[in-house]
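Data block below; observations after.
Note that this complex is displayed minus one protein chain, with the remaining chains in position.
Then we have chain A:
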Amino acid sequence: MTRDAALLLPSTEPVTLIDPDGHPVPHVGHDLPDPQALVRAYAALISARRFNDQANALVRQGRLAVYPSSHGQEACQIACVQVLDDGDWLFPTYRDSAAIVARGVDPVQALTLLRGDWHSGYDPHATKVAPQATPLATHLLHAVGVAHAARLRGEPTVVMAVCGDGATSEGDFHEALNFAAVFRTPVVFFIQNNEYAISVPLARQTAAPSLAHKGIGYGVPGERVDGNDVAALLKVLGAAVARARAGEGPQLIEAHTYRVQAHTNADDPGRYRSADEVTPWLARDPIMRLETYLRGRGLLDDQDVRGYAEQAEQAAGRMRAGLGEETSADYRDLFTHVYAEPTPQLREQQALVADELSREEER
């Protein structure tokens, strides 16, 4: 653990390894990831983009109640998962459904929350993915606790705790960084700075030089990375995971990206930002630059691209089919999962509903 202030500060510019035009950028601290990792990332990016598009379409069809899209942020979504081992944990937010699916969670289960069938649809213990957090930053403390418990038992677990730029204004963000630093827990705090908390721009969240600078106040090293460059994300996040696993404590990574689409389908971005602001970000798309780079290196050809697109299309088809099935929500679950054993009062209340339903059936 370092108390040298200079070593805690992030670089002046976000780490970029492949620029928006697909050209490699030499960097003193990081080499490019190996080609296999980049090709794997490309396939995952295509799937994540298709997942976002499909989820948006399902909202329009009334199959999902709401969807906060990560369109344009897919590099962050897949990199924060690709750097994890099977035993590691992911603590996602509501905008990280694509990351959850990249982690291996069934898309239909991942979208249970947004479909309205139940709150969290997957098994957090089986998938090592915490329930999606809709309150901001509260889950970062849970991430610290999961990591601390693992560390007490001597397990090599690392926890990837994801939040957005808005969450960095919440008290729990600061408490989580402080606790993680004091107890030296193996947590990587990963901020996807997409410039907006619904309608409020970053300038209204912070006067700090960057969000990564917030780490120094807690003795947590901060780093900034181009959030649309999957190569840089894999290296920076991978290094932070390795550092945490080696017992060197938490790190704070800020990815600079942009929320290309609305907050959710219920939002109207025209009220708070202009199209002129959005357009330059489209040219910084994470998929385009990686594809250009990989094609230029002979690591990807038309046939590969068609293959990955076809895989993503098949997954989207399964997702449509799964979410097209009618579900039968069971009212008994409402009473069963409040306590390990229902209280006498909950038994009475459940019986009341059962009685109502049986009378409805008689009618």
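Here, a contact is a pair of C-beta atoms (placed from the backbone, for glycine too) under 8 Å apart; a residue touches a chain by one contact, two chains touch by 3 or more; residues count from 1.
The definition used in the following text is that contacts and distances are computed from a predicted model.
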item: Protein name as given in UniProt for the chain not displayed, "Transport permease protein", "Pyruvate dehydrogenase E1 component beta subunit", "Hydrogenase maturation factor HypA" or "Sodium:solute symporter family protein"; value: "Pyruvate dehydrogenase E1 component beta subunit"
item: Hidden-chain contact residue, picked from the options A:Glu13, A:Asp333 or A:Asp355; value: A:Asp333
item: Touching the absent chain when the full complex is considered, from A:Pro24, A:Gly104 or A:Pro131; value: A:Pro131
item: Touch with the omitted chain, as defined above, among A:Arg115, A:His142, A:His256 or A:Arg289; value: A:His142
item: Where the unshown chain meets chain A, residue by residue; value: 118-120, 123-125, 130-131, 135, 138, 140-150, 152-153, 171-172, 175-176, 178-179, 182, 333, 336-340, 343-345
